[in-house]
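For reference, the structure discussed in these notes is given below.
Yeah, one chain of the complex is gone here, protein chain that is, but the others are all in their spots.
Right, chain A next:
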Amino acid sequence: MPNAEPLLQVSDLRVHFPLQAGLLGRNAGTVKAVDGVAFHIDRGETLGLVGESGCGKSTTGLAMLRMSPLTDGRIHFDGEDITHPDKPALKRLRRRMQMVYQDPFGALNPRMKVLDIVGEPLRVHRLTQGRAAYREKVMGLLEKVGLKAEMADRYPHEFSGGQRQRIGIARALAADPELIICDEPVSALDVSIQAQVINLLEDLQKELGLTYLFIAHDLAVVRHLCHRIVVMYLGRVVEVADRETLYDNPQHPYTQALLGAIPIANPDPEVQQHFNPSLSGEVPSPIDPPPGCPFHPRCPHATELCRREAPRALEIEDRHSVACHLHDPDRAQAMAGNL
């Protein structure tokens, strides 16, 4: 039976980092990496998280695992408030929630054999009995992600980028988690292995009822895999919608720009001519961001109001919300006056 309560709920999440400058590290401002983010993830769904490089996607993912410092906000997992978990709660949480990291190179300890990298969650949470069972479990995991069982005895540097990414996925699966946060899990893979891994993630979801937060920049992959998508810009959520709605009817100007920049796998000049990916205007920075809508310095529709006041998220139709003054009926009048 579907459980109506979301598996994960994030409200008004803020993660700010102090910015240091100079050799003495004097405080030179605040990086508002995540600045008031709210969303939920239903059980068994794949929620996509997309947005400009540096907009706070990884930080949001790490916050859910309670691995980035929270400035403000609340996080609930399976009904439990995990905003300030004690040690045992944190340990439980990190078994039920796993992460596949963005950088497969930095994430794997170069001095550990694949056996012990993939098996780490098994050891930490004491999930297998005895060396033989442990080995067997790890080998099974390797095969599950399309690697060879004998690779267990090798070290990470002996693998190519894509192979290393699959090692990371195998590790994330080891502890039979409920929620997996996938941070760009397929961007280092060739399209054939990418297709294998995507099919694998889908199979595992069906088989084990897994829930995914899927952070990615490949919008064709996101459309394929994600049921619902959250679009972020400069630390905020600008649009949330079901996949069909988002791709067919994007409403936020940033979402529109993003979808317009998907590269097309056809070299014909006539096709490429119409592709105009550029988002002009000031390069955004989360360091002491400007007031108002975070997108206003680059938005073709920006008005005085957008420069002054941040828009609130509004549900413009069923399961589709947008944070943009253009879509706020209460503001329409004020906008008209300013246009």
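Simple rule for what comes next: contacts are C-beta pairs under 8 Å (C-beta built on N, C-alpha and C of every residue); 3 or more make two chains touch, one makes a residue touch a chain; residues count from 1.
Keep in mind that, in the parts below, contacts and distances are computed from a predicted model.
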item	value
Complex member absent from the view - protein name from UniProt, among "Glutathione S-transferase family protein", "Aspartyl/glutamyl-tRNA(Asn/Gln) amidotransferase subunit B", "Spermidine/putrescine import ATP-binding protein PotA" or "ABC-type dipeptide transporter"	"ABC-type dipeptide transporter"
Touch with the omitted chain, as defined above, among A:Arg95, A:Arg223 or A:Arg307	A:Arg223
Hidden-chain contact residue, picked from the options A:Met99, A:Leu189, A:Leu210 or A:Val322	A:Leu189
Residue of A:Pro6, A:Pro121, A:Gly168 or A:Pro284 touching the missing chain in the full complex	A:Pro284
Absent-chain interface as seen on chain A, which is shown	17, 19-22, 28-29, 31, 50-54, 57-59, 102-106, 146, 148, 157-163, 183-184, 187-196, 198-199, 202, 217-221, 223-225, 243-244, 247, 257-258, 261-269, 272, 275, 277-279, 282-287
